[in-house]
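Left out: one protein chain. Kept in place: all the others.
Chain naming follows the written order as A, B and C, and within any one chain the residues start at number 1.
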Amino acid sequence: MTKTQLSEPAEILVKSICARYKNDEHELINILHELQHELGHLPAELQSAVAHELHIPVSKIYGVVSFYSFFTMLPKGKYQISVCLGTACYVRGGELVLEEFKRRLNIKTGETTKDGVFSLSCIRCVGACGLAPVVTIGEKVYGRVSPQQVRRIIDEYLMLEEG
Amino acid sequence: MEKIKSVADLKKLKQQSALSRKSGDESSQQNAITIKVAMATCGIASGARETYDYFVQELKRQKINAIVSQTGCMSYCYAEPTVEITLPHEEPVVFGFVNTAKAQEIVDRYILHHEFVDGVIPASYKTV
Amino acid sequence: MIKITIDQKTVSVPRGTTILEAAEKAGIDIPTLCHMKLHDMNIENKPGGCRICVVEVNGRRNLTPSCCTEVEEGMMINTHSMRVINARRTVLELILSDHPAECLTCAKSGDCELQRMAHRLGIREIHCKGEQSAYRIDNSPAIIRDPDKCIMCRRCEMMCNEVQTVGVLSAVHRGFNSVVSPAFEKDLMHSECTFCGQCLAVCPTGALTEVDETTSVVRAISDREKVVVVQTAPAVRAALGEEFGYQAGTVVTGKMVAALRRLGFNYVFDTDFAADLTIMEEGTELLQRLNAFLKGDKSVKLPILTSCCPAWVKFFEHQFPELIDIPSTARSPQQMFGSIAKTYLAEKLGVDRKNMIVVSIMPCVAKKYERGRDEFYVDGNPDVDIVLTTRELAHLIKLCNIDLTTLPEEDFDEPLGQSTGAGVLFGTTGGVIEAAVRTAYEIQTGKALPRINFEELRGMEGFRKAIVDFDGLELNIGIAHGLGNARKLLEDIEQGKSHFHAIEIMSCPGGCIGGGGQPYHHGNADILMKRQHALYTEDELKVIRKSHENPDILKLYAEFLGKPLSEKSHKLLHTNYFNRKAE
Partner (left out) sequence: MTKTHIFVCGGIGCRAMESEQLRKNFQREILVRGLSDEVQVVTTGCFGFCEKGPLVKILPDQTFYVQVSPDDAAEIVSEHIIHQRKVERLLYIDPETRKRVTESKDMDFYKRQFRIALRNCGVIDPDNIEEYIARDGYSAIAKCLTEYTPEKVIDIVKKSGLRGRGGGGFPTGLKWEITRKSENSQKYVVCNADEGDPGAFMDRSILEGDPHSVIEAMAICGYCIGADKGLIYIRAEYPLAIKRLKRALQQAVDTGLLGRDILGTGFNFEIEIRYGAGAFVCGEETALIHSMEGCRGEPTFKPPFPSVEGYMGKPTNVNNVETFANIPVIINKGAEWFSAIGTEKSKGTKVFALAGKINNVGLIEVPMGTTLREIIYDIGGGIKDGKKFKAVQTGGPSGGCLSEKYLDTPIDYDNLIEAGSMMGSGGMIVLDENDCMVSIAKFYLGFTLDESCGKCAPCRIGNKRLYEKLDKITSGEGTMEDLVRLKSLSLVIKDTSLCGLGQSSPNPVLSTLTNFYDEYVAHVKEKKCPSKQCKDLINFTIIEDKCTGCTLCFRNCPVEAISGEKSKIHHIHQDKCIKCGLCYSKCKFEAILIE
């Protein structure tokens, strides 16, 4: 274990969220959801702080965090690009769209661009199979995406960045 | 919200809602056009929210007596956004691919003049 | 009773019996890999993960794991049908396809359950080769973790979490990437690991092994400039024989001493001597605290906790730092020995401590860690230089072609070789406190003990309590072995629920006889019972059975230390503890 380097506000947040769940270890997943929602990711020192509050070993928390694909220990990009690779999207070319995002952003799935603007992940079915292939960025859903559109979609956000 | 404390309460509430739907009395509520916009995830992803907003604003602007509401998935995923329109005393009609342009056409022709426009989706199912 | 048919044999077994247990009763041996049950200790691991023990049950679509499936009336079971054999071999091939083929150099070779299984099922070729896991090897002072060899049996995870409640090991990630690891894939050295070694005691493969220091011993003995001194812990003599074909529970003290001499150690001493010394210091400390407490001294806290188990020490330093002032400050026998060897003995022999190498033979893996703690170094030189486990000693003896069975029985050397029956007891749960009671009673009451055996302190229950009558003064004594039991006790103390005067704690189930460095018991708890019995017998056979009557101990005090808890004693035989919570 590393020495706790958690910032004070984060520490207070951990304490208050855990307390709200009565420091009940069975509420671990709900607690992690809330923390990730607030802080964007779940770094090691945060997990240690939760372990302390719930009186459970940090290895158990890491076991849980590393088990579920929804949880991340790494900070995500400002814009989180998720390419759906559900079956419907796959048979309608979702993989080609993903490849194109990887190529254009020069990152692998699960990574974040160096400037921290984009992160790329693939997801399993958002249930919008009628629009396959589907890409989501934040709350926004792009339907019937072709590889050619990828550059346009990225540019859209780059323009936002540049103001 | 009022508490439903007994089966009798429940039945009363049900009758009230059923009455308000079916009876043809004079109040504006009963003669209103109802517009339901399918607003499940895929509908919203296809622009159902814009369609919804358009109907609300446009009908208000034209002072048309209508109730616009959201509903769940109508299952015609290939034709999102989908909208169901019930003119007073008529069968409900579902339209597919209703972007704001289509919505405008629907207001101008179907709602105001009872003329069908392209994109009607025939009901393909029975229900309980 | 439930009647079932296994491989055409009809057996009746009680409700709740598993197919595996029923088969055992019918004399049918179903191979298992992840399953492990320590009968008398309530320890069982059956995740149903390896799928080696699958059998065919009539009317079921799929094969079923016999370790998890309870029998039902009229069940027809086939444990070795061709379908079962095919499945079992294919599954084992799969496991082997993700396991390094390093048997030639693997520490576990010859004692590996996976290797044995491959032999038993006659695997000659792995048909489904593919990508293998590739992890970093985690080297700690005591334990080596080679996750590539992990087969996800989860035994270590179960020991670490459920039995020991240390919670360092957990399954992490998922699917093909899943492995048992400390949090964030950190090294054990940077975790709360106590190095109790219970994980490696149950690991079926070479994924968890102790750090092998036999090479250092060979090098030390080969170095003519060094005086190499060896000490052997009480529990070693009760288990070493198993490695040489003796029945479990055979005591091989004399042969072990002879073997150590043959290996070339200059002096062969006994940790039991240091155990007697521990009793002198710890027993005196107990009485001092007890009497002050009885006089109403509010600054004195009770209970006093034993401190001879290094894993236990590291456990409370991490988990209960607010209680670090209640364990006895006495060092463990290993460290007391090292300290005395490198002062008293070195002086006697006229050897510079830097030229003396102290080797310990221990049933324990944590002793490897303990010897490296900063506080046990003097001017950069450790009190104990090398720690071998019982298993390593056996390897070394075999390496040098020494046949233990034909060796004569020899005695330990003087002056650190003589010990009492009390010292021997340190090897089992309840032994330290019994040894302490024998001495404390006589010192406190000034009377001779009416009896020497304290049956009420003996047993295999994970947590025991007893009241010992000190001539009118009733002493409440607690005993826990297994850190999970220790945790419960400490929580009671924290919450003020416990009213013990003294508590003995051993990290390993059974105490040192069940230590992480002992010959593998492969899940057979009977072995531990026999080792325990052996130690009590050894005690009975001793002429002197109370530590304070050990003449060499008395001489040591007279010549060197003065009296228990003297200034010199404090310097050489006591220690202090650290809050490791923030680590």
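One rule holds for everything that comes next: contacts are C-beta pairs under 8 Å (C-beta built on N, C-alpha and C of every residue); 3 or more make two chains touch, one makes a residue touch a chain.
Since the model is a prediction, treat every value here as computed from it, not as a measurement.
Enquirer: Just list which of the chains on display the missing one touches.
Expert: A, B, C
Enquirer: Which listed residue, C:38, C:57, C:87 or C:404, touches the chain dropped from view?
Expert: Checking each option in C:38, C:57, C:87 or C:404, the one touching the absent chain turns out to be C:87.
Enquirer: List every residue of chain A that touches the chain not included in the displayed model.
Expert: 25-30, 32-33, 60, 63-64, 67-71, 85-88, 90-92, 96, 99-100, 103, 123-130, 132, 146-148, 150
Enquirer: State which residues belonging to chain C touch the missing partner chain.
Expert: Counting only chain C, the missing chain is touched by 47-51, 54, 62-63, 65, 68-70, 83, 86-87, 90-91, 94-95, 97-98, 127-128, 130-131, 151-152, 171, 173-178.
Enquirer: Pick out the residues on chain B that sit against the missing chain.
Expert: 1-7, 9-11, 13-14, 17-18, 21, 36, 38, 40-42, 44, 69-79, 82, 84, 96, 114-128
Operating definition for what follows: only the chains that are shown with their structure count from here on.
Enquirer: Based on which chains touch which, is the overall arrangement a line, ring, star, complete graph, or other?
Expert: Line.
Enquirer: State, to the nearest whole Å, the distance from the C-alpha centre of chain B to the C-alpha centre of chain C.
Expert: Roughly 74 Å, centre to centre.
Enquirer: Whole-Å distance, chain A centre to chain C centre, using C-alpha means?
Expert: 44
Enquirer: Could you say which residues in chain C touch two or more other chains, in rising order?
Expert: Residues: none.
Enquirer: Which residues does chain B have that touch at least 2 chains other than itself?
Expert: Where chain B is concerned, no single residue meets two or more other chains.
Enquirer: Using the touch rule from the top, collect the residues of chain C that touch chain A in their complex.
Expert: Interface residues on chain C, with respect to chain A: 161, 166-174, 181-184, 186, 190-192, 582-583.
Enquirer: Considering the complex alone, what residue numbers of chain A touch chain B?
Expert: 126-131, 134, 141, 143
Enquirer: For the complex, which residues does chain B have touching chain A?
Expert: Per the stated touch rule, the residues are 41-42, 44-46, 77-78, 80.
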